[in-house]
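All protein chains but one are shown at their positions in the complex.
Let's turn to chain A:
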Amino acid sequence: MLRLALKRSLRLGPAVSDTPSAAMVASRGYHERVVDHYNNPRNVGSFDKEDPNVGTGLVGAPACGDVMKLQIKVDEDSGKIVDACFKTFGCGSAIASSSVATEWVKGKQMEEVLTIKNTEIAKHLSLPPVKLHCSMLAEDAIKAAVKDYELKKAKAAPKQE
C-alpha cells in the first residue's frame, strides 16, 4: 500500500525499467554515510532469540527486496536497551538505515526509541526520495523489536504468579 502511494506521488506508474539498468542511475548517488555503513557495518550479528531479554523485529518481504531483522537486548530492571544488532537483506540504503537504527537505540529507554522517526534516519543518510521506504522499514523494525520484547515480558509475567 505504501509502495502504491509512493509510486503515485513520484508518478512512476507502469514505467518499469527495461533491460537491467546500470548500478549508477544518472540522478542518484550514494551519500558518504551510506557507503560508510556498507563498508564498515556496525552491529551486524544475532542474539539468541529465546533469550527473555531480547526483542526481535523482523519486517519487510523478500518479494519487495527488503527484509530487516533488528534485535535489542534490554536490561530488565532499568528498561534500557544495552545492546542491539541487525541483519538486512536489501540495497545499500536499507543496510545503512538499519545499521543507523542499531546505533541510535543503544543506551536509550524503550519508550524513547519509539519516537525515532524515519525522516531523521533519512536525513542523516541523505536518502533520495526513491529510498525513503528503507528508512521507514528501519523505523518499523525498531518498533517491532520493542513490541516483541514487551510481548515476551507479558507472557513471562503470569507464569511467575
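Definition applied: contacts are C-beta pairs under 8 Å (C-beta built on N, C-alpha and C of every residue); 3 or more make two chains touch, one makes a residue touch a chain; residues count from 1.
Throughout what follows, contacts and distances are computed from a predicted model.
When the unshown chain is looked up in UniProt, the name that turns up among "Annexin", "Cysteine desulfurase", "GINS subunit domain-containing protein" or "VPS33B late endosome and lysosome associated" is "Cysteine desulfurase". Among A:E32, A:D48, A:D75 or A:E150, only A:E32 touches the chain left out of the display. Taking the complete complex into account, A:A144 is the one of A:V54, A:A101 or A:A144 that touches the chain left out. In the full complex, chain A contacts the hidden chain through residues 1-3, 6-7, 12, 15-25, 28-32, 34-35, 38, 41, 44, 46, 58-69, 87-95, 130, 133, 136-137, 140, 144.
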